[in-house]
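A single protein chain has been removed from this complex, and every other one stays in its place.
Right after this comes chain A.
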Amino acid sequence: MITKSNLYRKEKIYGFLFILPPLLGLLIFTLYPMIYSIYGSFTDWDGLGGMSFIGLSNFKDLWTDELFHKALFNTLFMMLGIPIGIVLALLLALGLNRGVPGTTAFRVIYYVPVISSLAAVSIMWNWAYNGDYGLVNQFLDLFGITGPNWMANKFTVKPALIIMAVWKGVGYTMLLYLAALQSVSRSYYEAAELDGANGFKAFWHITWPMVRPVTFFIIVTNIIGGSQIFTEMNIMTPTGGPEYASASVVFYIWQKAFGNFQMGYASAMAVVLGVFIFVVTLIQFRMNEKQSFDVD
């Protein structure tokens, strides 16, 4: 009994030692700054000197801050790219899953944007969107359509960013779906075929439910990622776009914190954004719990 407990203890120590480094990292680089910025959100900290406590004043200002509302709307609007990306990626995955010739080549082609640097991609697309002789408008010209000046028009700048985001992310989502599709047992489809189900019915009643965990994962990670969108607009519209039409919440936070000496106010926005992400993710998990089922 004694020897067993000694071994038990020893193993426990090792166990803790093993998880210590990531835990320390979490505490020092995530939890500590997080708590610090929550505290900062109640102060008028300028990011340089002293902080004095001003209560909820920052949050009250947020309530009437037009630019914050705009940035929030823009961020949510640009999430429209998530369902578009999911549909496209699933279609691509279904296509590639049929074993068309050149599958590997297509997989690589669709995956190249994913591994490309976001900054480089943004610069490239900025050229493509150039109103005068960008690739996009040259292409539209072939069909006799005069394209807009994408990045300088407040109505097209967000769709332009969405298109780019979908292009960049579709390969990753596609690969996840492809893996999920390949793990669906053929026997379900055989059974369905015997029962006379057509292709669409088989998709709707077998494929779609079977890949649901992947869809859930994609939606959750994409919403979290989408809430933090920043690099694209920072490079493509460094002033926030025409009438602030492409500024995201993180972009506004960054402007306030590092451009205008309002670290406290920026922290308040970060807290609001953090709570938003937390709540949305929580709702998603709840919804998923209700709808999920176990397939052994």
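One rule holds for everything that comes next: a residue touches a chain if its C-beta (ideal position, glycine included) is under 8 Å from a C-beta of that chain, and two chains touch if they have at least 3 such contacts; residues count from 1.
Simple rule for what comes next: contacts and distances are computed from a predicted model.
Only one of "Trimethylamine corrinoid protein", "Sugar ABC transporter substrate-binding protein", "Protein LplC" or "Spore germination protein KB" fits the UniProt record of the hidden chain, and that name is "Sugar ABC transporter substrate-binding protein".
Summary of contacts with the chain left out: across A:95, A:131 or A:159, the touching residue is A:131.
Seen across the whole complex, the unshown chain contacts chain A at 9, 12, 16, 23-24, 27-28, 31-32, 44, 46-49, 52, 66, 130-133, 148-149, 151-154, 234-235, 238-240, 242-244, 254, 257-263.
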